[in-house]
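Only one protein chain is missing; all other protein chains are in place.
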Amino acid sequence: MEKKAAKIRKKDLTFLQKIYIPEIMKGLALTFRNMIRPKFTFEYPEEKFIPSGSYRGRPVLVEEKNGEERCVACGLCSRVCPALAIDVQAAETEREKERYPEKFEIDMLRCIFCGFCEEVCPEEAIVMSKDYELAFSSREEAIYGKDKLLVPVDQLQDRIDFLRQYK
Amino acid sequence: MGIGEIIIISAVKILVIVGLLLLMVSYLTYFERKISAWAQNRIGPNRVGWKGLLQPFADVFKLLLKEDIVPERANKMIHTIAPIIALFVAFSTFAVIPFGPDVHLFGYDIQLVVADVNIGILFVLALTSLGVYSLTLAGWSSGSKYSLLGGIRSSAQMISYEISMGFSVGGVLLLAESLRPIAIVDSQAGWMWNAVVQPIGFITFTVAAFAETSRLPFDLPEAEPELVGGFHTEYSSMKFAGFFLAEYANMIIASALIVTLYLGGWQIPYIELLELPSWLLVILQIGAFIFKLFALLFFFIWVRWSIPRFRYDQLMNLGWKVMFPLSLINIIWVALLIMIFGL
Partner (left out) sequence: MPTIIIDEQEVEFQPGETIIQAARHHGIEIPHFCWHPELSVPGNCRICLVEVDKMPKLVIACSTIASEGMVVHTKSEKTIDAQNAVMEFILINHPLDCPICDEAGECKLQDYAYNYSVGESRFIEEKNRKQKHVELGPRVMFDGERCISCSRCIRFCDEIAKKPELTFVQRGDRVTITTYPGQPMVNPYSMNTIDICPVGALTNIDFRFKARVWDMSSTKSICTGCSRGCNIDIWVRNNEILRLTPRYNEQVNSYWMCDDGRLNTFKYVNADDRVDSPQIRGEGQLRKVEWEEAFDETVSRIKSFSKDEIAFVGSAHATCEDNYIFAKFARSVIGCGNIDFVQHIDPEFGDDILRVNDVAPNAMGAKLTGVSPSKSGLDIDGIKKAIREGKVKALYILEDDIITEDPQFENIITKLDLLVVHSTNHNKTTALADIIFPASAYAEKNGTFVNINKIVQRIRPAITTVDTDRALDGMEMSRLDKFGTEFDRWATGVKVDAKASWKILVSLSGLFDHKMKFNMAEEVFADMAKNIDAFKGLNYDDVGDSGVKLNYQFIEQKVKA
């Protein structure tokens, strides 16, 4: 069997690099430059980040101007949801679209903000909002029902415009 | 001066020094966090007090309120003693560091050093070597493999770098012809700073000081990624705070030592030419000492947030194959200087 020559890793370091001190100086210079650079931190509770229309915050249901939801409870969002966060119960109504969600719940502990629900929705009824402030102190609180999910359409115009342009 | 007065003056000096030291240590943690934040393009602590200035106190209260957990398999007594040793060594070393020239106050000539000991430098070396016991004992007594590994590493590291540190100091002593810190400071009048005269010794001493204080890039005893927290893995509450304080106190001592040995102590070169009134001179000189000290502390922190940790074999290589020969070369260099220029 052919004997394999032991591979020696060739270090292509110059003399200056080998004595190490100039390299340390370079490193120090880099961190020093960063120390005096202006900071762009948002000081969160006082200063809030306002996302653009492309941002995927918590999913919400669109509430039409007449106070009715657009959702017809078709269950496609629930079906496509990879985390099984959405639970819909349909019921019959007198409106022209015969069906409406009697119960629409998103378990925000399960939600992964992927936006599939919004993408699959045939009615443009569920969209991702700009709301990223989600905190709960119990599992029950993390289940958002229709009361928390319905958001007037005016507040979601940014996202809807974005979707119409790019979806 | 009677013995009583000496005791009173010493007690006052001790109180002032310890008080200042504690305050400095706590604010050093604040600056460490601030500087690290700046280096990483962040803002750093800014919630407690104006610009976060009360953060150190919040930290202390937090540590005080934490539960003190002692592992079941720990040697309880030694586990408790270890952080005390660390603190004791850190604070007592400061006794021999001069931070200003003699002053005339309330009719007394007062030296701005707690104890003007003949063998000051030896005292410092002896005490800092004792410091290794705290880490080793802490590591051993915790009854945890991570702690033990951290303890062993620290003893090996300390011994290795103690040598180059000692030899580096040798050069300084040759020039000063004294072990008294005040004499050493005096010997660096004008621009005769040891950092200028013997740069190799300055570098080796500084590097050894980093190693002795276990600061990055030489913080192998705690090496978080491999050893969790190293020797202090099993420490919590105020015992942990003890190590924490000792680390920063050691940093201050190391900086003060470097200032004393290599950067001319409190001296400002050629300031006597300005013929300032003596009170102003004293204040300026104390200011100079503090400025140099802070510059070095900043350097310590700066290095920590710039340079990654050495591997253990690299640490040993550097200690024995580079630092040790370099410190020997430095002695020869100083000896040559003395021979040639008769300094």
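For reference, chains read A and B in written order, and residue numbers begin at 1 within each chain.
Simple rule for what comes next: a contact is a pair of C-beta atoms (placed from the backbone, for glycine too) under 8 Å apart; a residue touches a chain by one contact, two chains touch by 3 or more.
Just so you know, these numbers come straight off a predicted model, no measurement behind them.
Asker: For the full complex, can you list every visible chain touched by the one that's not shown?
Answerer: Result: the unshown chain touches A.
Asker: Out of A:28, A:143 or A:160, which is the one that touches the chain we can't see?
Answerer: Checking the options A:28, A:143 or A:160, the one contacting the hidden chain is A:143.
Asker: Based on the whole complex, identify which of A:12, A:47 or A:92 touches the chain you can't see.
Answerer: A:92
Asker: May I ask which residue of A:60, A:73, A:128 or A:163 touches the chain that does not appear here?
Answerer: With A:60, A:73, A:128 or A:163 as choices, the missing chain is touched by A:73.
Asker: Residues of subunit A in contact with the chain that isn't shown?
Answerer: Touching the chain left out of view, subunit A contributes residues 72-76, 78-79, 84, 87, 90-92, 97-99, 105, 107, 109-110, 122-123, 139, 143.
To be clear about the criterion, only the chains that are shown with their structure count from here on.
Asker: Measuring centre to centre with CA averages, how many angstrom lie between subunit A and subunit B?
Answerer: Computed from C-alpha means, the inter-chain centre distance equals 48 Å.
Asker: Which of the residues in subunit A end up touching subunit B in this complex?
Answerer: 21, 24, 27-28, 30-32, 34-37, 39-41, 43
Asker: Can you tell me which positions in subunit B touch subunit A when the two form their complex?
Answerer: 35, 38-43, 46, 203, 302-303, 305-307
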